[in-house]
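Reading through the structure tokens given below for one structure.
Only one protein chain is missing; all other protein chains are in place.
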Amino acid sequence: MNNLSVKEIKDREDAHTPGEYYQKLPAVIESLMKSWKSGRHGDQEELVSMPSHESVVRIIHRARNILFPGYFVQIGLDPVSMGYYLGQETTALFEDLSGQIIMSIRHGREESAQTEAGLGKRGYEIALKFVRGLPGVKALLAADIQATLDGDPAAKSDDEIIFSYPGLFAITVYRLAHILWIQDVPLLPRIMTEYAHGQTGIDIHPGARIGESLCIDHGTGVVVGETTEIGDRVRIYQGVTLGALSLPRDAGPLFKNKKRHPTIEDDVTIYSNTTILGGDTVIGARSVIGGNIWVTESVPPDTKVLLKRPELVYKENGGKTTPA
Amino acid sequence: MNNLSVKEIKDREDAHTPGEYYQKLPAVIESLMKSWKSGRHGDQEELVSMPSHESVVRIIHRARNILFPGYFVQIGLDPVSMGYYLGQETTALFEDLSGQIIMSIRHGREESAQTEAGLGKRGYEIALKFVRGLPGVKALLAADIQATLDGDPAAKSDDEIIFSYPGLFAITVYRLAHILWIQDVPLLPRIMTEYAHGQTGIDIHPGARIGESLCIDHGTGVVVGETTEIGDRVRIYQGVTLGALSLPRDAGPLFKNKKRHPTIEDDVTIYSNTTILGGDTVIGARSVIGGNIWVTESVPPDTKVLLKRPELVYKENGGKTTPA
Partner (left out) sequence: MNNLSVKEIKDREDAHTPGEYYQKLPAVIESLMKSWKSGRHGDQEELVSMPSHESVVRIIHRARNILFPGYFVQIGLDPVSMGYYLGQETTALFEDLSGQIIMSIRHGREESAQTEAGLGKRGYEIALKFVRGLPGVKALLAADIQATLDGDPAAKSDDEIIFSYPGLFAITVYRLAHILWIQDVPLLPRIMTEYAHGQTGIDIHPGARIGESLCIDHGTGVVVGETTEIGDRVRIYQGVTLGALSLPRDAGPLFKNKKRHPTIEDDVTIYSNTTILGGDTVIGARSVIGGNIWVTESVPPDTKVLLKRPELVYKENGGKTTPA
């Protein structure tokens, strides 16, 4: 170790004028081209496309604008304007999404045995299920909003939660991504939830199974792993990890598709910065897990788990000494 | 629990061509329209507008560009260019903000008893207070920058802090949002601070009361609750929560507007990942709270609080076994 991670080119350039520097670029571009050709997608002989991150981000925002019209982009809120708006946005979403699904299936799979026609039909079919699922998602989100309003004294109205709560945004994107996940769409669901993770600090895997009326408050640092199951009316605070027990090095592939993350039953509350690990760990209904706790075993229903207060040391602070 | 959160539509579609799929969209759009009409804002008969998230984000960036011209958008830094720039941006900010304030008051309040004329006047008045407050905010931020420069050995210059420190961005947005908060503007202050939360991982409620020369270092995961009070020259590290004690389920509404979050007096330092909870908890002046501590009781002035080192277990790592 301790080598610089990027080796410095020691020799001084013999270039002096801007033109002489620009003349050195073609050689750089050629080596980038060579590196691309030897990589994952470099064997293409004709024009194809991959799904793109910017398209997926556009899909998320379009779906959110359909679910909550007028909140994020200024539009008229009378029925005529709204009719045009929802019509236009839903059609554009369907078009965008079906295209991205087709490209994802074509690229994300080892066995791309499907014909182009079959692929096209599959893309349209899943995109239709997605837009048809939107009213159902909207109803689920209404319950999530109500759960937040009930649980957080700082929440003043449902409008405030829709406009500004990162927990609601993360749950919205999860619920949308999960529709694509259960249809076996590769790549897109994870790009969606990781976009929300970037925006909110809340990392919910699209494969998690989550019931109704979830409230995630503050939320920064929350992790909900791929095989987690969460019941109804669960409340989770910032920094909570629902994760996997650690694995031996390089054992990753062996544990794919196994239940590795906990089960949280109905009406459970989990306070901030608590970590719950393991596929066999079940937190029983109506239990309350205090903050800052590390749980790797099941907890029965109707139980309160608290950390026995660790001993604190109080010293007079001279003001000059270094605090440890 | 354990139901899929979105019910899968089992039947295969009878559509085959793209056109046949598109013909299924109007029914979807109609059900979205119905769902909108039965919702929070669906009773509008004529064209009205809500405040919009994208407008609020534009307002934040405009205010920041006025406070720190030339840092985030490339402009000429000579006095003539600067005069035009500040004039144009401040006018645009005033226009944007007064409009958003009017829409927020109209929408955010139960009792929208005010006349449209009174509402307009109120919007202009508050927006004027906001732009008049900018030089004062700039002076406060200069002290926050100096506090960071004094406290962080990695900080090389005030420019570096303005350009890149998430702590400064979160404090900037808080100080701006707080002006609107004390004028009782609904929705906007929280949209502003939650935007900063999304960008930085630092969640400062606009209702918190914060003195001069605050330094938040790294900052991801910091939570400062609605009724927190923070004195002068306080230093806070990543993952620190200044929060409320837990509440019985659904007691949220009962605790609105009560002091639920701690008081941090002058010259206190709070190290990373420490949690301080409760409206009666006071951390006395000049005290130092170590990292990774859970505090629910007051600490006298001039005190150092450390965690008694928890016992660690050292084992030889065979390299093959599963670490717990």
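Points to keep in mind about this one:
To keep things simple, chains are lettered A and B as they appear, and every chain counts its residues starting from 1.
The rule we apply is simple: a residue touches a chain if its C-beta (ideal position, glycine included) is under 8 Å from a C-beta of that chain, and two chains touch if they have at least 3 such contacts.
What you are looking at is a predicted structure, and each value in this text was computed from that prediction instead of being measured.
Of B:21, B:36 or B:165, it is B:165 that touches the chain left out of the display. For the chain missing from the display, the contacting residue among B:18, B:69 or B:301 is B:69, taking the whole complex into account. Within the complete assembly, residues 1-9, 12-13, 15-16, 18, 21-22, 24-26, 28-29, 31-33, 35-37, 39-41, 44-55, 107-108, 186-187, 190-191, 193-195, 197-198, 201, 203, 205, 207, 220-221, 223, 225-226, 239, 241, 243-244, 246-247, 249-256, 258, 260, 269, 271, 273, 275, 286-288, 290, 293-295, 299, 302-308, 310, 319-324 of chain A touch the chain that is not shown. In the full complex, chain B contacts the hidden chain through residues 66, 69-79, 81-83, 86-87, 90-91, 94, 98, 120-121, 124-125, 127-129, 131-140, 142, 149-160, 163-166, 175, 178-179, 182, 199-201, 209-212, 218, 220-221, 229-232, 238-239, 245-249, 265-267, 269, 271-273, 288, 291-292, 296, 307, 309-317, 319, 323-324.
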